[in-house]
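Removed: one protein chain of the complex. Kept in place: all other protein chains.
A, B and C are the chain letters, set down in written order, and residue numbers restart from 1 in every chain.
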Amino acid sequence: MTWLHDFVLGAPGTTPAVVWGYWVAAVLTLAVYSFLYKDNPLYRFAESVFVGVGAAYWLALLYHNTLVPKLFVPLFPPEGEPMLWYRIFPGILAVFMLLRFFPKLSWLSRWSLGFIVGMYAGVNTTGFAQGDFVAQLHATMTTPLTEGGGLSIALNVAAILGVIATLVYFFFSKEHRGALGGIARVGICFLMVAFGASFGYTVMGRVSLLIGRMTFLLRDWLHLMH
Amino acid sequence: MRREIPLAITFLVGMFMLVDFFVPHTRVSAVGEEMKQWGTIVIAASILLGIGNLIRVHSKKIARRNTGWGYSIVCLTVMSVMLWFGLWPGERLGPSPLVGTIAQGSYFNWMYMYMDVPLQSTMFSLLAFFIASAAYRAFRLRSPEASLLLIAAIIVMLGRVPLGQLMTKGLPEKATLPWLTEAIMTYPNMAAFRGILIGAALGVMATGLRIILGIERSYLGGEK
Amino acid sequence: MAQFDLRNVDRRVIFTLIFVAVAWPLIQPMRLPMDVTPPVQQLYDSVEAVPPGSIVMLAGDYSPDTMPELQPMVVAFVRHAFRRDLRIVTTSLWADSPPLIEAAMTPLAEEFGKSYGTDFVNLGYMAGGTVTLLGMGASIPNTFPQDYHQTPVRDIPLMREVENFDDIALVMNISSGTPGTREWVQQVQSRYRVRLASGTTAVAAPPFYPYVQSGQLVGLLGGLKGAAEYEGLVGATGDATRGMDAQSIVHALIVFFILLGNVVYLMERRARPTGAARPARAPEVSP
Partner (left out) sequence: MRTHSPLVGLALILALCAPVFGAEGETAPPAPGENAPPDPVTLLSARDYLDNNDNGDKIEVTWCLSADDGGGAGDVLEYRIRRSSGPGVAGEVVGTVPAGTTSFLDEGVEPGEAYYYDVAAFDGGSESAPAETGPVTGRRNFFQTSRLPVLVLAALFFAMVLTFTRLAQRGANLFVRRIPGLTAVEEAVGRATEMGRPVLYVPGIGEIDDIQTIASLTILSHVAKITAEYETPLIVPTARSVVMSAAEEVVKEAYAEAGHPDNYSPDNIRYLSDAQFAFAGAVSGIMLRERPAANLYLGAFWAESLLFAETGFETKAIQVAGTANVSQLPFFVTACDYTLIGEELYAASAYLSKEPKLLGSLKGSDWMKVVSIGIMVLGIVLSLFGVTGFAGWFFTQ
């Protein structure tokens, strides 16, 4: 009987908001799982709710956490604080961006797009150059090869060869024949082992998500876990 | 002019970001910092654009009574209700902790925690089922490479869980599944991904260069 | 043919098996033992090495879809940091993260008697991804002028001590995609010499091993297993540890499926050496 009570009305100490919440969440969860049987209106309904809630959430957060502090407050500051007048420029670019909805003025949105694309291009170019390209070259060169015992040294040497062979595999200016082809074959072996590892990890990740949902259903909603 | 100005903006902003990376002089850094703050604002607007687009697509669907327009009504209704909770200026209704705020305990937060959270997590947990079914029906030792992949995958799958640890208990350490898994991750996996990383970095750098110099302009869309 | 045909198993049978394999160990736990892997140990040691009183940053860049893997990491990290009297500043490049982090921190703050504004602060979400990271490199208060609840940061005592990454002893990035750990490594760790640790989904973890080897990451938690190991080190059983039994059983089941599927496939191929509806191997097949 206590189980039935907990199931319907929530465990002692749970507020009505939480009890309602668990029920709504459980129904939505089951609606999504109904897709496993086949595509059906219940699943479509849940999917539409999903899209609606997600968009509303993002919009509200964008307003409260980005637009208000970064644009509205600097332009219309409270008493006694300086106005950052130059924030009018990104404000204009932001408005231009939204002009895409008006066909006659949509060409202005390219200004804003140009700004963002240029910024990302600059930032990513240096980020990848320093953080990935140069840093990984350095790390390969400083792989420890004189310490840690025979097995460790052998594995480190193998890793260095693996890096080089992988790069050779992605070399397109010569036919993969002869020695080059041989190295490329080694590269593909390294890639396959890495993809195998990825495969295993991905399986793990997907299963974890299911475990998370089942924990919710079995513990919070059905009170079957202790 | 409709293409030249955006290309010029891209060039100037992109070049400035490159300069900002190499030049620590305070004049450059100060301008750079404000530019980055501008960036967050314009990027926020681009997200607004995406959400606006969504509203437009669903409204059109309803207006034209396209198949599934009922679902579009559901979508827009839920969205409006949640936005009302999240954005309604609370002061006008009198101070309320429930509406017009995103704090813990508000209606907005409730809708997020009990509708968005379960829906998002459940959508992706479907994949556990699909992966299991594909494991039985589609993952095949069809070539030496695929076999190598699957063998590594099986070692990692077992080595990453306590069961695998139990299965090879008692064997010398370097033959246990957890050790083999960690070795795969640290050496061949690391090496291959480093190769991919270096290649991908070059790809991104080349694309960045093309964009900044205006050689790549497909992002601007067609000439209309 | 009425008999059970292994070649044409309805996928719903497989779905049911998976469902049972997850539910059963959750209801009847076995509590299988677990070792700690080096990247997790390194992460734990790095947090231990931060002097008490320092400020650490919890950068949550995840969303509810990966919560089962990542939320336990957040909980364990916050517990670890609070226990060592570290103060926590949280930021998010993903709109979804701030309430999830808040949900994890509120009960722990109560447990450890920590108060908002002096011991921890949630700066909320900021659009912009990599650009936001660079803005933080120049000035964190200018990049996040208000916290999640719209309090100006100058009114928050903890934030008076934070100007940029020089004031942050360690960044723990909880990441499930882009922007995430890769962007933190490229833009923040490389550029501003920050000690960066990462907790990621299992899907994202393998490509980050080069960063662990190069020292760009001081530690890495990969998926539920990484979270469970970290929970073990911190000494608090959580959802990750509880989930590992189910993880074990399902992995074993999937391995069994792969093996069985391939046995059936090989038998089928042997039974029909020629004239099969599909070629065993397309010409020039490699990877």
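The rule is short, and it goes like this: a residue touches a chain if its C-beta (ideal position, glycine included) is under 8 Å from a C-beta of that chain, and two chains touch if they have at least 3 such contacts.
Model, not experiment: these values are computed from the prediction.
For the chain excluded from display, the touched partners among the shown chains of the whole complex are A, B, C.
Only one of A:L71, A:L98, A:M119 or A:A135 touches the absent chain when the whole complex is considered: A:A135. Residue positions on chain B in contact with the hidden chain: 21-27, 29-30, 33, 57, 123-124, 126-127, 130-131, 133-134, 137-140, 142, 145-146, 149-150, 153, 193, 196, 198-200, 202-203, 205-207, 209-210, 215-216, 218-219, in rising order. Residues of chain A that touch the chain left out of the display are 35, 39, 44, 47, 51, 125-126, 129-130, 133-135, 137-138, 140-143, 145-146, 160, 163-164, 167-168, 170-176, 191-192, 195-196, 198-199, 202.
Seen from chain C, the chain kept out of the figure touches residues 137-138, 189-193, 203-204, 207, 216, 277-279, 281-287.
Heads up, the rule we're going with is that only the chains that are shown with their structure count from here on.
If each chain is reduced to the average of its C-alpha atoms, the one that sits nearest the average of all protein C-alpha atoms is A. The two chains most heavily joined by C-beta contacts are A-B. Chain centre most remote from that of chain B: C (centre = mean of CA atoms). We define each chain's centre as the mean of its Cα atoms; on that basis chain A and chain C are separated by 11 Å. Residues of chain C in contact with at least two other chains: 15, 18, 22, 65-68, 96, 126-128, 131, 134, 148, 191, 206-207, 210, 213, 223, 225, 247, 250-251, 254, 286-287.
Contacts with at least two other chains are made by residues 36, 57-58, 61-62, 64, 66, 70, 119, 123-124, 128, 130, 132, 136, 139, 159, 188, 191-192, 194, 197-198, 201-204, 206-207, 209-210, 212-213 of chain A.
Residues of chain C touching chain B in their complex: 9, 11, 14-15, 17-19, 22, 32-35, 37-38, 63-68, 96, 99-100, 102-103, 106, 126-129, 131-132, 134-135, 138-139, 142-143, 148-149, 191, 206-207, 209-210, 212-213, 223, 225, 244-245, 247-255, 257-258, 260-262, 265-266, 280-281, 285-287. Contact residues of chain A toward chain C in the complex are 36-37, 57-58, 61-62, 64-66, 68-70, 73-74, 119-120, 123-124, 127-128, 130-132, 135-136, 138-139, 143, 159, 188, 191-192, 194, 197-198, 201-215, 218-219, 224-225. Every residue of chain A that touches chain B in the complex is listed here, in rising order: 17, 20-22, 24-26, 28-29, 32-33, 35-36, 44-64, 66-67, 70-71, 86-87, 89-91, 93-95, 97-98, 100-101, 107, 109-119, 121-126, 128-130, 132-133, 136-137, 139-140, 151, 155-156, 158-167, 169-170, 187-204, 206-207, 209-210, 212-213, 216.
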